[in-house]
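With one protein chain held back, the other chains of the complex are shown just where they sit.
Presenting chain A:
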Amino acid sequence: MTEQAIRQDLDADGILLLTIDCPGLSMNVINEDLTRDLIAAVERIKTDDAVKGAVITSGKPSGFVAGADLKGMNFSGGGAGASSGKSRMAQLFEGVFTLNKLLRDMETTGKPVASAVNGLALGGGLEIVLATHYRVIADNPKIVLGLPEVLVGLFPGAGGTQRLPRLIGVQPALMFLLQGKNMSPQEALGLGVAQAVVPVEQVVQTAKDWVKANPKGGVQPWDQKSFKFPGGVGATNPNFVQTFMGGTAMAHKQTFGNMNQVKAILSAVYEGTQLPMDTAIRLESKYFAKVVADPQAGNMIRSLFVSKQAAEKGARRPANVPPMKTKKVGMLGAGLMGAGIAMVSAQAGIEVVLLDRDLAAAEKGKQYTADRLAKKRTAPEKAAEILGRIHPTSDYADLKGCDLIIEAVFETREIKADVTKATEAVVGADTIFGSNTSTLPITGLAEAWSKPRISWASTSSRQSRRCRWSKSSSARKPGLRQSPRRSIMWRKSARRRSS
């Protein structure tokens, strides 16, 4: 059963109000229903003489459009073209080009189209907005506008890599495209992404007023002869060259050259901005097809979006284990790391036993919190309360009653083993024990505990990020430096199993 995702209302002035309201969803997303209705709407704008122009808005108070439906994405390349004899890539291209082409059609009917953005517009949502000729945003600083696709292995593939640079210049556009950074309505206004910011109840009227006053407003700047690319463009333009020389190197070092979508964004902008719009969006879709054809994109969407959301909602949590609140942490080692963990734990209301070789060293670790709180001008009573939770000691017996132990002592196996054993003797082998190591293999360290089982990992240092991002060694020159291992925490799960 097909349900209507876009309502059409033609007013007395011939302005077609398109209200996006995806049925059954709390937030509008670009799915099949919405695409189908948008195709119909664009067709009507183009062919119905009674329609003089259009305004697009959202029927949901939650926002305008949150982007593509990541959970429903299918890049298998099947569908209509599957039996056409075309290559898988050609089919993929056709699939991803649909929305891109649709928005291009919308901006080239010759009739003015304005957007009335009442709430957040992200990803494909903002791309719809960018394809309109006049963009009105509600004056609410909480509204976010952005193209965050890069964060989940994708990139704006409905004209975003082409329209944003043409609106605000290549360099500022790359910042938003590569970092997935959001902008507020006021920022959008300043950059020229929006032409008007008005109170939310006026967005539709303001948009309609513009359409009525600008019957010839249906031509984008980049489709006008007089168009000058903001900031300049082209392989001999010094700004352009500098932007790409620097921007590419920054992206390369941040991703270690391993992120397909980052490379595709850079190339789509570099090549596409030197092309006329119709060719440019085709090129963008070709790069998009390349990105989604690689398993990396699907994997990133799964891990960084679908699974992450599920994990945050506790998807893998055993059903009949009651939540365990950490009340007392044993912090082994009062160095910079130990002192820091002690501070954040105490601030979170957790009692901390801060243990080091001698009391002076432990006291020094506590002083760190005192100094930091003083620097932050924390109210004296509050500071006293936080400091009251940190108990410096050099006596392992004080660890009694801790429900979580974190170890941050010297990076030597012997010292770590001694500390681990001394701790187990007091708290028992069923207590959760975590190591903050960034260089030593966690399984080896766990041998000092009588019931070890690796249970979860956390990476801490920059070095371990390097190791995470880096591709197989074939992409790198063989060298002398060893990739440091991740820091991992382990715990004994007897608590759960033996019950």
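In the analysis below, a residue touches a chain if its C-beta (ideal position, glycine included) is under 8 Å from a C-beta of that chain, and two chains touch if they have at least 3 such contacts; residues count from 1.
As a working rule, contacts and distances are computed from a predicted model.
One chain of the assembly is not displayed; among "protein-glutamate O-methyltransferase", "ABC transporter permease", "Xanthine dehydrogenase YagT iron-sulfur-binding subunit" or "Acetyl-CoA C-acetyltransferase", its UniProt protein name is "Acetyl-CoA C-acetyltransferase". Per the touch definition above, the residue from A:R166, A:K263, A:R389 or A:K416 contacting the chain not shown is A:K263.
Among A:K142, A:K228 or A:K253, only A:K253 touches the chain left out of the display. Mapped onto chain A, contacts with the missing chain fall at residues 235-236, 240-241, 244-253, 256-257, 263, 266-267, 270, 476-477, 479-481.
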